[in-house]
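Worksheet: the structure to be examined is printed underneath.
Subset of chains shown; positions unchanged.
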């Protein structure tokens, strides 16, 4: 495990020390879990009162830090959370422990092109005509099909499967067990009630800085490719059907499913287990609630939830009204009685 | 990439050329994406007006084609869509680029029987007593356990896992990462609150012409086998529990889950993310809506949706009424006021 003085950390993350810059920091932790030697952080001044009881050796705080105890060591920064993330990276540098080299058990087709400083782990397969960029990491047991392109600094964790003709950008990260480029689900029922397969012959194009979670599945396109934009992040067990398009910087939370040919805009958030129907357009910056079932296109900027999904405020009102239903039914009974009496008196 | 004259394609898919039968076709594409050299199609006469602007070299159309422009080349057929699929197959013949042969890195038990013209890719494992039919394709890194039977012309894509005692028919296709024959989820809570495992000792039988999507899981049966009928197609990330039975030609869309011992009829469609409870019977030709939660058996031919699932028309009415609730509550308020006044006047 690495260790740094607080002064060294300050230099690297561009912060200012308040306290002893020679103190030794040996790890990172949340405020409550921190022990002697750790550096922690407080992102919100509301929580400055928790600093007194932490065991952390140093705490990263923001500029407005008047109320913090004097007997601790601090790193003062503009954005404590982002600076803490940079500090975590210092202690756990991603990808750093992959010494470039190719394991003796790999099966690489002689026509594949492999870039410089590439790490290829045990039992990896790379098919004919594929191109692997520089500084790429293919961890053990990952599979790369034929005519695949993987650009610089992208990393496949153990057991990732990239099928033929998939094109992947720079600095992507693929979690274990995800499958990229499986056949889309396309069948035509013939006159005998038999489902005939529609050949799925196009590819899958993935931008830069994409992260795809464990055991996700992304299908290749039917006649034109499926597209995942730059900076898109998918959680685990997400399903993206053939010819889906996702705009830059959108987030897709665990177990979401997106049906065929739907176009998702930029900076969209799809919460866990939501389902999006086929051939829809979801505008930029739309937020879809957890478990929502989206059956229509959604204009940009909207927040929707429920099944079928509707504007979030409306969905909440429906739920609230539903809980008032017993009351409504009682009111009607009362009204009936009173009208009965009024009629009798006639 | 292959190329054909339009006349050659006409012969192979049994169509009639209208235009130049010597023109060279080099690819397939949708009408809008098509470029010079491509063949495309129009399945519905409503869209014949889009032909004028396509860049396709030739277009497949139906018999009722009076309104199409004269300056294009056509293939006239009975069913343009099915004929187009056949044309796609001409350009992208499935399974054709697997030259029979067994990679040097495979681990095949000496008691396994391997048929003729079989392709076995890198790092494939085949266990003791398994039988692999003729013309089977086991792509790289696929795993076949012990006493497995795989019949002729079936294909496992990279990374498929077939566990012990699974029996598979002819012409099936398994997408990457699917797991066939995992243990069912069966436990009995003993007197100490500890869940004791119910041994899952039976198998899994899969018919002919079945396709199973990426990262699906199908459990073996407890004491008698799980059954998947002929022509069943499963999309990605589908879960089929122990002792499920699915009738011929049913479609199971992505992320559907079917609980233990439920019997699904023939030609059923289960839309995405639907969940089917345990020990139910879903009749032939039933259609279950996306995200529906099926808690009761369903007679044949019904269309159901919602949670808990009910006849689709009824579910739609419930949703419509729910949106009228604010109105209903206002009406009751008005009634109350009017009855109050009536009572005062007495």
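Per-chain numbering from 1; labels A and B assigned in written order.
The criterion applied here is as follows: contacts are C-beta pairs under 8 Å (C-beta built on N, C-alpha and C of every residue); 3 or more make two chains touch, one makes a residue touch a chain.
The structure displayed is predicted, hence computed values, not measured ones.
This structure file defines a homomeric complex of 3 copies, of which 2 are shown in place.
Basically, only the chains that are shown with their structure count from here on.
Chain A and chain B, compared by their mean Cα positions, are separated by 27 Å. Those residues of chain B that touch chain A in the complex are listed here as 28-30, 33, 81-82, 85, 88-89, 91-92, 94, 103, 105, 121-123, 140-141, 157-159, 173, 175-177, 209, 211, 213-215, 231, 233, 235-237, 249, 251, 253-255, 267, 272-273, 290-291, 306-307, 319, 322-323, 325-326, 328-329, 332, 335-336, 339, 342-343, 346. Interface residues of chain A facing chain B in the complex, by the touch rule stated above, are 107, 123, 125, 127, 141, 143, 145, 159, 161, 163, 177, 179, 182-183, 185, 187-188, 190, 193-199, 201, 215-217, 219, 223-224, 237, 239, 241, 255, 257, 259, 273, 275, 277, 291, 293, 295, 307-308, 317-318, 321-322, 324-325, 328, 331-332, 335, 338-339, 342, 345.
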